[in-house]
Structures are given as structure tokens and as C-alpha cells.
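Structure in C-alpha cells, see below.
The other protein chains are all here in position, but one chain of the complex has been omitted.
In order of appearance the chains are A and B, and numbering begins at 1 in each one.
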Amino acid sequence: MDTALLVTQIVNGLQLGILLFLVASGLTLVFGILDFVNLAHGAYYMLGAFISATLARWTGSWPLSVLLALPLVALIGVFTERVVARPLYGRSHLAQVLATFGLILVIDAVAMLVWGVEGQAVELPAWLNGRVTLPGGAELPAYRLVIIGSGLAVAAGLYAWVHHTRFGMLVRAAAANRDMAEALGVDTARLYAAVFALGAALAGLAGMLVAPLTEASLAMGLEIIIIALVVIIIGGIGSLKGAFVAALLAGLVDTLGRAWLDDLFKLAMSPEAAETAAPAVSAMSVYLLMALILALRPQGLFPPRTRGHGQ
Amino acid sequence: MNRPLLELMDVHKAFDGLGVSVGVHMEVRLGETHALIGPNGAGKTSLIDQICGEIVPDRGRIVLDGEDITRLPVHRRARLGLARSYQITSLMDALSVFDNALLAVMAHCGTPWRMFRSARNDERLRDAAIAVLARVDLGDHVEHPAGELSHGLRRQLELAMTLAGHPRLLILDEPMAGLGPRESARMVELLQELKEDHSILLVEHDMDAVFTLADRISVLVAGRLIATGTPQEVRSDREVRRAYLGEDADAA
Partner (left out) sequence: MSRILRTLAPWLEGLLLVLLAAAPLLTAWTSQPFWLDLATRLTILAIAAAALNLVLGIGGLVSFGHAAFLGIGAYAVGIPAWHALYGGAEWIASANGFFHFALAAGAGALFALFTGPLALRTRGVHFIMITMAFGQMVFYLLQSLETYGGDDGLTIDTRSEFPLANLDDPAQLHWLAFATLLAVLLLIWRMREAPFGLALAGARTGERRMRALGYDVTRIRLAAYVLSGALTAIAGAWLANHAAFVSPSMTDWTRSGELMFMVILGGAGRLLGPLTGAAAFVLLEEVLSSMTTYWHLPFGLLLILAALWQAGVFSKEGSST
């Protein structure tokens, strides 16, 4: 096997994993702390991509558009929290799922009204558009490394924030025992809104980062949300560390599966059978991974400690 | 002396390093009413959860009538004749009193897989459900949703559900919890009747009830069994007096 190709595919897998982590981290925080299932979380990802695409056209600068778009997406997050999520805290998960499913339809329809059905391409500045050569001879677009680098930076920042700041401490306290945190006088309404905004911004950032590669499209939110759900199930719902590990795992399994599963299958079966079976299995690889992990650990890789309100 | 019905052998269980059961040896004999007492937090409910299978012990064995049940799932133990009531009433609130009793009866007639013939019109099931409801004085409330009963009646239904399968061992977790004096007296009367033809493991805080009903008493303190004996023996046990009755003398 060609090392350059292997390195390229691993980088691709890591890039997908990092994007998945950005989306999944917000989802898992919101669920862990607010006990709220937000199916519309993928919509922030889609909105991030579109808003930055539009701003990039207006301002002529993609990095500037990201800086401007982040607070906008966070604001949308706060708005949806206020209108749809907050009335449903502590209510049945079924109602939460239905309401946020409705929210997706609304956001998608609005996005269609604003941006139309066509995708929107995003131009990168020249200094991000170069290629780099990695050890082993793999030649890659530099931007992929930028995505991985910025994603890792965000992950590190998130970790430091949750574990070393007062706000992070409140977040952890509320996640462990919501009632207790409230009884101790934590302003949970503001805390929840902040967590929602943060989650939306993270998902939005993932959308902004991916838009120059794939262009912004209406379907992207619906596509990412399910894989993000799979990621937080694998990682253990509510666990940031779990989301990180599971996202990278899912990214690598998906990418490497698509690249090499047919070669692998050809070792065991006829080439024709491998040609038909491999795409089917690799399309399902992430879900098969989830099934495997659930069979071994029903609570995921890093199940959070017992929650204060586990009914 | 009767043969042992339920035996606990060196049962250990810890949560996050905190021992809730520490080397518990205990036996409930056939036909006896055995009370398990102890201060709050002594680990009584955890012990019952292990007997019934909701918690698996870290170490030790649990034997029912000679059969090792340590690793059996909850429903299998129930079918072997362990019937329990919960400290916090646990009924199918959305269903009627009758349906609750029917479910309890059905569990032991091997019929839950019948898919087409009505359960409520099956005379055998219906008669058994009515009979068990009558036994705990709930005959007048058959059609009420279980969730709308008063607390006292809910405790009675809870008891009816455990009786329905003609269990070999009744495990009652604080049947008097939250009852007023009159309801408590009624419950003691009911238990006195049941005592005649059932083996019972009774967890209870109401010491009058315990000393009225129990043939033998075990005392659990901080996960350890510190004494087992007749009410007389336990009453005069120095360690019990110090560790338990001393703090709670007015109840005894």
C-alpha cells in the first residue's frame, strides 16, 4: 500500500472527524446539561456555511466572514433556545424531538427563501489555497490542515474552558446535578442560553470551515446531524471526551472504509462480489461501528457519571 | 426448625468505594416472617435490590430454596417465586386497578404471549384478579386508574400485586411507609393474615409493626448485619441497643 495515499486518507479522515466533533460537542453539551435533544443542531451547521458564504461575498474576505458569522449563528442559537427549547426543558423527549424536527423544517424553508435551492461556493484567500507536502510524499491542500489545526485548537480551548474556568465549573455542576445547581443560586436560565449559543457557534464554525471545500447547501444540516448523533451515542451521551474520541474514530472509519474496503473484501471474495458489497458496507460503516460498540457498551465509550435527575 | 428458603452468603456490594453490603450472611426460613431493620441508609433497600436482582452483588451468593440465583435477571427470579413490593409505590399508573391485578395474575399463568384472545374476558384470569383484589379490600375500586387512588389504597394494591402469583417468598419494602395510624393498623391486620400461609421478608421502620409481626429480626447497620434473632433476643442485644435502638429509642 502506498504511504502517500495512506497519509492523504488519514488526513481526510481526521478532517471529517474534527468537523464531526465540532457539531457533536455542542449536541452532547446541550444534552448533558439541559437534558434536551436538539435535532435542529445540524441547522446551525448549515446556517454557518450559508451566512459565512454570503458575508464572504460582501466583505471579500473569508476569514473576516467567519469572525462576523460566529456571533450571528450564536444569536440564532439563543433565539431558538428561547422560543422552542426553553418551554420544553424537563418535558418528554418525544415532545422535544417533534418540536426540534419542526424547527428544522422551518429553518430549512427560511434558508431556501433567503438563499434559494442552489449551493453557494466559497472562495478561499490565496494564502490558504496552497498545497503542502507531508513526510512520505503526500501532497495535500494546506486548507485541510488548517481545518484540523483549528478544530484541535477549539477542542483544546473547550477542554480548558470546561475544566479551568468558573463558568466551566458551573456548567459541570449543572450537568452533574441540575436541581442542586439551581438550589445553590446559579442563574440556570442564562447558563443554558450560553450553552446553547456556544453549541450553535461550534456547529456553525464547522459549517463555515467546510463550506470552501463542499460549498454551502441546504441538505448539509440533515446529513451531518445523524452522524453527529451516532458520534455522541458512541462516545457516551453528555461526554465531551467521548464526543472527541468517537468523532475521530467515525471520521477515520468512514474515510478509510470508503477508500480500502473493496481491497480488503477482495482478499476474501471474488472481485465482482467485492465491488458490489464494499460500497454498501462502507456506506454503513459508521453505523456498524455504533452497533458494535453498543453491543459491548450500551452506554457508549465514556458514559457520564450518574446524573442527578435520572428517571 | 424449618429449612432455609432464602440464603445470603457473604454478600458484598459497594458503590464508588462505599460499602452498602459488607459480608452479609442471612437466611429466611420457610414459613417465617423475618424482619430486616436498621437506621436510614443502613443498606436495607440495596440488599433487597440484590435479592430481587435489580443490583448484582460484587461478591457472594444468593440462594433460593437450594437454587443459586445470584446472577439471574429480575424476571427469572420473580418466576421462581420471589415477589416484592416497593418502598415507593410502583404501579402501572395509566392502567386500571383491575388491569394491574390482571397483569400480576397473568405473569404467573404463562399467558403473556397470547396475542388475540382478550385478557379481560378470560374467566380464569378475571376470577383470580378479582380474588386477589378482594383479599386486600380493593373490590370497590376495580375500574379506577391506579394513578388516581389514595396513598393507602395504592399501598394495598401494591401488596395485592405481590400476592397474585402465590409467591414462595414475599419481600415487602416498608409497606407502612406514609400510612396514617388507621391505615397502618389495617395493613398490620392484613399482614397478620398473610403471615399464616406465606414466608415473608419484611423491611419496616414501624417498630410496633415489626415486633408484632416478626418471628425473627435481623439488624443491618452500615451494610453489616450486627444481629439476628427472635424479637426478644434482638431487644436485649447490647450492640443493637447501642447502634440502633439507642438512637431511635422512642420508636421501640
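Keep this in mind: contacts are C-beta pairs under 8 Å (C-beta built on N, C-alpha and C of every residue); 3 or more make two chains touch, one makes a residue touch a chain.
All values reported here derive from a predicted model rather than from experimental measurement.
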Chains on display which the left-out chain touches in the complete complex: A, B
Among A:Leu105, A:Ala121, A:Ala156 or A:Met269, the residue in touch with the chain that has been omitted: A:Leu105
Among A:Ile51, A:Val66 or A:Val84, residue touching the chain not depicted: A:Val84
Hidden-chain contact residue, picked from the options B:Leu95, B:Ala185 or B:Ala222: B:Leu95
Candidates A:Ala126, A:Leu267 or A:Ala280 - the one touching the absent chain: A:Ala280
Residue of A:Leu113, A:Ala126 or A:Ala183 in touch with the missing chain, whole complex considered: A:Leu113
Residue numbers in chain B that touch the chain omitted from display: 52, 54, 73-76, 78-79, 83-84, 86, 90-95, 99-100, 102-104, 106-108, 111-121, 125, 161, 165
Where the missing chain touches chain A, by residue: 31, 37, 84, 86-99, 101-110, 112-113, 222, 226, 229-230, 232-233, 237, 276, 279-280, 282-284, 287-288, 290-291, 294-295, 298
